[in-house]
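A single protein chain has been removed from this complex, and every other one stays in its place.
Moving on, here comes chain A:
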Amino acid sequence: MRVRVEQTALPGIGVRHDLVTESGRRLGVVSHRNGRRDLVLYDPDDPDACQADIPLTDDEAEALADILGASLMLGQLSGLREQAAGLLTEQIAIPAGTKYVNRQLGDTRARTRTGASIVAVLRDGEVIVSPDPTFRFAAGDVVVVVGTRQGLDGVSSILADTDPDG
């Protein structure tokens, strides 16, 4: 799983990170100080030279990172929202005092009851993608829900349930 990434300082320009893939190709990213990033692919015959040097804007770099990274699903879903009318994505903050704080996602039985799915949880600026039923909510979590309008409203009212015992 762990890949050795080499970091090289480029004085006056920025930093370069590169790695060698299992198939023997070297590829890297040059991060310019002004925020520009270049994706560089090295020549297999001359591993010191880059064959392609592709400048990426901030947004492009982020999109590429998304595609390569685990949050692929979010991107796909936001595309889906535009294609399928009636399917919505919404971010719902878990209200203070809800009974689901410290309880498992499975306990909400949100999908069974509303047809909407919780596809991700945002916690402390991080994205937790595809949380499984044993995922435990914490106060301040924001859930990303996909479903119909009624479904989303249903999830938000479920999450708003206060603990009858407390």
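In this section, a residue touches a chain if its C-beta (ideal position, glycine included) is under 8 Å from a C-beta of that chain, and two chains touch if they have at least 3 such contacts; residues count from 1.
By our rule, contacts and distances are computed from a predicted model.
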| item | value |
| --- | --- |
| Protein name as given in UniProt for the chain not displayed, "Glutamate synthase domain-containing protein 1", "Potassium/proton antiporter membrane subunit (CPA2 family)", "Transketolase" or "Pyruvate:ferredoxin oxidoreductase (PFOR) subunit alpha" | "Potassium/proton antiporter membrane subunit (CPA2 family)" |
| Sole contact to the chain not displayed, among A:Glu22, A:Asp46 or A:Asp59 | A:Asp46 |
| Residue, one of A:Asn34, A:Thr112 or A:Thr134, that touches the chain absent here | A:Asn34 |
| Residue ranges of chain A at the interface with the undisplayed chain | 8-13, 16, 18, 28, 30, 33-34, 38, 40, 42, 46-50, 52-53 |
